[in-house]
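This report concerns only the one structure given below.
The other protein chains are all here in position, but one chain of the complex has been omitted.
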Amino acid sequence: MLHRVSIKTRSRVEFQNITRAVQEVVDSSRVENGVCYVFVPHTTAAVTLNEQADPSVVEDIAEKLDALVPQHGGYHHSEGNSPAHIKASLFGSSVMVPVDGGRLVLGTWQGIFFCEFDGPRSRSVLVKILPDSR
Amino acid sequence: MLHRVSIKTRSRVEFQNITRAVQEVVDSSRVENGVCYVFVPHTTAAVTLNEQADPSVVEDIAEKLDALVPQHGGYHHSEGNSPAHIKASLFGSSVMVPVDGGRLVLGTWQGIFFCEFDGPRSRSVLVKILPDSR
Partner (left out) sequence: MLHRVSIKTRSRVEFQNITRAVQEVVDSSRVENGVCYVFVPHTTAAVTLNEQADPSVVEDIAEKLDALVPQHGGYHHSEGNSPAHIKASLFGSSVMVPVDGGRLVLGTWQGIFFCEFDGPRSRSVLVKILPDSR
């Protein structure tokens, strides 16, 4: 009931569109109606919904986050990736998307993005479908 | 099982209290105990819980967000609404509220706010009640 989707990121900061992979989990679950829950088991990455039509949107999001939470800035944590931890909590570790007729109910422009803030790394997201009770 | 609530916003940035409309969906569902899930199918709007007693609270939130993510600032996305996309991911596309005895379980000061970041527009939120399994 808990499906793992593997992700490989190639940059320090990267928004990877995982909409198709999540829809495939919905397909394999054969659930017609319910909610799809996507969870990130990492502390320097996140998941968000945003526009997938124009890739410059997530580019703008990533750049603005870098400006708000700069790479260097007197952090205590010795690993040097405190900015990634901060961004992870700002964006959050999970999203929920309605499922109707076996399809993710996304707005016209919405896609599901895995947000890498401390890559490149091998990552995973966990996907669970909560079917409507009958 | 998926209810659409229509919203009309009148400004570029506006926090609209939708608590009563969401409670009405709970009422019509006749669910006594469970969780109420509110989803925004837009990429330049969000939903959040915050204080509904003093309207100056959401005014402060909106102004601070505008200061952190200013309207103009060298964005790539040609439509000019990148700040709205960034705010949408900072706040998130859904909230969950417990339901107990047919009522939303909100703290004393909490209300549910639709957050318009690129209005005025006709918008909608999707509401789904997840009843406790028996």
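Letters are used for the chains, namely A and B, taken in the order the chains are written, and counting of residues starts over at 1 for each.
Convention: a residue touches a chain if its C-beta (ideal position, glycine included) is under 8 Å from a C-beta of that chain, and two chains touch if they have at least 3 such contacts.
Note that this is a predicted model, so its numbers are computed, not measured.
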| item | value |
| --- | --- |
| Touch with the omitted chain, as defined above, among B:I7, B:V22 or B:L90 | B:L90 |
| Residues from subunit A at the interface with the omitted partner, ascending | 1-2, 37, 39-43, 68-69, 73, 75-79, 82, 85-86, 88-90, 92-94, 96, 126, 128, 130-131, 133 |
| Positions on subunit B contacted by the hidden chain, ascending | 33, 35, 48-51, 54, 56-57, 59-61, 64-65, 68, 90-92, 95-98, 100, 105-107, 109-110, 130, 132-133 |
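Everything that follows uses one rule, which is that only the chains that are shown with their structure count from here on.
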| item | value |
| --- | --- |
| Centre-of-Cα separation between subunit B and subunit A, whole angstrom | 20 |
